[in-house]
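All protein chains but one are shown at their positions in the complex.
Note that the chains take the letters A, B and C in the order they are written out, and that residue 1 is the start of every chain.
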Amino acid sequence: MGLYVSSTRRRALAVAALVGLCALPWLAQAAGQGFYVSFASRVLIFALAASSLNLVLGFGGMVSFGHAAFFGAGAYCAALLAGAGVAAAPLVWLAAFGAAGLLALLIGALSLRTRGVYFIMITLAFAQMAYYLVVSLPGWGGDDGLPLSGRAPLFGIDLKDDTAFYYAVLALLAASLFAFDRLAHARFGRVIQGIRENETRMEALGYPVFAYKLSCFALAGAFAGLAGALLASQSGLASPSLLHWMQSGTLLVMVILGGVGSLYGGVLGAVLLLVAEEVLVEITPHWQIGLGLALLAVVLWAPQGVAGLFARRRGDD
Amino acid sequence: MTERAAPPSSPLLDVCDVGKHFGGVYALNGATLAVEAGEVHALIGPNGAGKTTLIHTLSGALRADAGRIRFAGQEVGGRAMHERAALGLARSYQITNVFARLSVLDNVTLAVQARTRDWGTSFRFWRPFARDTAIVEEARALLERVGLGALAGRRAGNLSHGEQRCLEVALALGTRPRLLLLDEPMAGMGPEESARMVELVERLARQVTLLLVEHDMDAVFRLADRISVLVGGRVIASGLPDEIRADAEVRRAYLGDEA
Amino acid sequence: MTQLILEQALNGLQFGLMLFLLAAGLTLVFGIMDMINLAHGSLYMVGAYLAAAAAQASGSFLVGVGAAVAGTALLGVALEVSLLRRLYARDHLAQVLATFALILLANEGVRMLWGAQPVLLNAPDALAGPVEIGGFFYPSYRLLIIVVGLAVAALLYWVVARTRVGMWVRAGASNREMTEALGVDVRRLFTVVFACGAGLCALAGALLGPLLAVQVGMGESILILAFVVIVIGGIGSMRGALVGSLLVGLVDTLGRAVLPSLLREFASPEVASTLGPALASILIYVLMAAILFWRPEGLFPARA
Partner (left out) sequence: MFRKRLSILAAALMLTTAAHAADKVKVGFLSTLSGPGAGLGVDIRDGFNLALKHLNGKFGGLPAEVIVADDQQKPEIAQQATEKFLKKDKVDFMTGIVFSNLMLAVGPAVFDSKTFFVSANAGPSQYAGEQCNTYFFNVAWQNDNLHEAVGKYVQDKGFNKVVLVAPNYPGGKDAMVGFKRFYKGKSSEEIYTKLGQLDYAAELAQIRAQKPDAVFFFLPGGMGINFVKQFVAAGLSRDTQLFAPGFSADEDVIKAVGAPMLGMFNSSHWAHDMDNAENKRFVADFQKEYGRLPSLYASQGYDAALLIDAAVRDTKGKLDDKDAVRKALEAKRFKSVRGDFKFNVNHYPVQNYYLRVIGRDAQGRVTNKTMGTVFANHADAYAAQCKMK
């Protein structure tokens, strides 16, 4: 895997996909299936969460098994703010972004001292700690989570309308992906990819590796927090299961499925996993068998994820 | 960069009584060494003498247990590897340690980009690197200098061994160090490749102070201004090549078997 | 109070020993093959279901346990030979994805065979009541679990420390390449280790079945605890797995018991009994984070 370069072809595909996604609510309404607008919002939110994980995992090379902690932190932040009467979506998003980022900064500062498997495990441990804390804090709803009444408006736009909310989510996802693309092509992105490739060498070249990794970790956590806040308003609930380790695992699976270190890997993985779930559920109650087999097939025959299947072989790779 | 003026007499690198042990085994046992600015200083010694450990200790990959290391008038013994590198203390690796999956050019741009004193910080999240044309130009120029100009687009892992050794040196040079620790640059090379490397090092010697660890005695005596001999974790002699060649203790401990 | 602590300590010991059965296999798989196996918990679940099915069919709990251990060990061999073997050389991400897929397959397979509702597995009637030890009553079944757990731990210790196979296993965990160079067939060794690990999982599942419930998803919650144990103990170390298990079992159980009463000194009873268990469940993660912070390789690092 070289340094990330987004090809014109891939950019064109992304723009085409964006146009298609813009038309989706209209199509769904025309087909009398408004439900799918709400479902699509959910998919896009998970796409954002998975993409943020891809930033640490694919670009930074840090296998974080605790990303759900930041996802959940954003959700709880949104729910708490809603409870406190904050009624402006941008404020909620910003707060969730910041709070999750701060949490990631703290967890990262402690976890990034370890390497390899131990890093995987310590991030997992911190996420579990966050999970049990959230469940136990009085007034945070315990196992039931914190419900949100309604969605805060965005500059006068009522997001309670599923279509408006969908467009808000789509805009945020597109903006985030654009930011990730800039990041990957900026000096910072090159440095974290260099660290992924050869940490000691980067250190020997004079880069303060720890600081770069920590910044990347915190930034990714912040974006996951944004996704969490969106999910909380989408579903009207900040649920502790958002912080559970299975959620971290699901996000990991999305990224690996889509393509590690590919800008759209997270999006692709989230869409594939959630749509496959939705389709399989309609076909058979034992849909998990199908999903499990599909994932195994990806591991054995598409090691670069689905994005890897599309990518053309480049240069002398 | 803050550069406190060092008295003219003080060496660029001043290593004093450095010790390092692993478990109960001493790899370095009071090693003392001085590298003057501008010189090519060779470090020789039999296998297991502690040469690589010393390089690791100087670069910051390992922390010394005892002694002090001054570089450019500053105590650096407690500093992290990246801090020492930022001060101008660069190293190459004995076992090739490049970014195998990146292109040759990307390898070197990462090294050049590391020089924050010239380019500013790399905590830049938004501005595309593509606009930093000066960095890329410098990297290309550097590749020309080490003879890899034609291979800039190749994946580093696909280079031949000799080419990778050259890239290794280019990476270290990219940071424009004041002192370059070259750990066996000729390791594993054939005679032809070695000859080219010797030429490269000769050219380098005009621009940067070198501390050279090498087994190839012909190369050492051809390149070095001064030589230190490390035996059993301790520098037993330090001087001009002729003095070293004549030193009885060195002959007994080291050259004796070979010469 | 002392009696409460004593009883809780026994409970912690019982819980810790069951964790050890899971952690023992996991730590070797992890240590020798550097393989993250998220599906280890699924073997535990499958073992419990097999035990319940066999016990119901035969009417004997003992037969159930035996069938579960044998059946799951065989399943482990099949899994190792057909799939896991291909994953050793892959990175941790591929292993996470593949074994996550295995969790889904196992859960759904069990649901298809036995339904979504929990299956009942009863302890033998003879062990349904309490026994008196040291002046108080303790459930005889839990006591049996403790005895079995201790016996298995002793057996494993003997195998790993005293036998040739055990020596290979230890060597494999500390340096696989070197062990291969010495002429040990690490592939076959690993199949055996994996089968034993699966059997131990099944034993834990069968023994815990009557105390908990035999249900889909039972493996996921306990898997994380097993991971915590082996990370605390040091990946690849049998001794570490034992110490880690007992530590986690005791800290968790005693924490649950003591924290609420401690908290009651400062807060209302309701808050105390709400916060207590949750804080106690954090306790083991705090312990793990602290240990990793000061000893990043765990208490007993297996690798040199």
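Methods note: a contact is a pair of C-beta atoms (placed from the backbone, for glycine too) under 8 Å apart; a residue touches a chain by one contact, two chains touch by 3 or more.
What you are looking at is a predicted structure, and each value in this text was computed from that prediction instead of being measured.
Visitor: Could you list, sorted by label, every displayed chain in contact with the chain left out?
Guide: A, C
Visitor: Out of C:E7, C:D34 or C:E297, point to the residue that touches the absent chain in the complete complex.
Guide: Once the missing chain is taken into account, the touching residue is C:E7.
Visitor: With the missing chain put back, one of C:T99, C:T179 or C:Q215 would touch it. Which one?
Guide: C:Q215
Visitor: For chain A, which residues touch the unseen chain?
Guide: Listed in rising order, the touching residues are 33-36, 38, 142-145, 147, 149, 235-237, 239, 241-242.
Visitor: List the residues of chain C that touch the chain left out of this view.
Guide: 1, 3-4, 7-8, 11, 14-15, 111, 116-118, 120, 123, 127-130, 136-142, 210-213, 215-217, 253, 256-257, 260, 269-270, 273-274, 277
The rule is short, and it goes like this: only the chains that are shown with their structure count from here on.
Visitor: Building nodes from the protein chains and edges from chain pairs that touch, which of line, ring, star, complete or other describes the result?
Guide: Looks like a simple chain-to-chain line, open at both ends.
Visitor: Measure off the straight-line distance from the CA centroid of chain B to the CA centroid of chain C, and report it in whole Å.
Guide: 50
Visitor: Name the residues of chain B that each touch 2 or more other chains.
Guide: Residues of chain B never touch two or more of the other chains.
Visitor: Can you pull out the residues of chain A that are in contact with at least two other chains?
Guide: none
Visitor: In their shared complex, at which residues does chain B touch chain A?
Guide: 59, 61, 80-83, 85-86, 90-91, 93, 97-103, 106, 109-111, 113-116, 121-130, 132, 153-155, 158, 171, 174-175
Visitor: Please name which positions on chain C make contact with chain A in the complex.
Guide: On the chain C side, the touching residues are 30, 34, 36, 38, 83, 86-87, 90, 92-94, 96-98, 100-105, 107-109, 111-112, 220, 224, 227-228, 231, 235, 271, 274-275, 277-279, 281-282, 285-286, 288-289, 292-293, 296-298.
Visitor: Using the touch definition from the top, list the residues of chain A that touch chain C in their complex.
Guide: Chain A reaches chain C through residues 57, 63, 110, 113-118, 120-122, 124-126, 128-129, 132-133, 135-136, 138, 142, 245-246, 249, 252-253, 256-257, 260, 286-289, 291-296, 298-300, 303.
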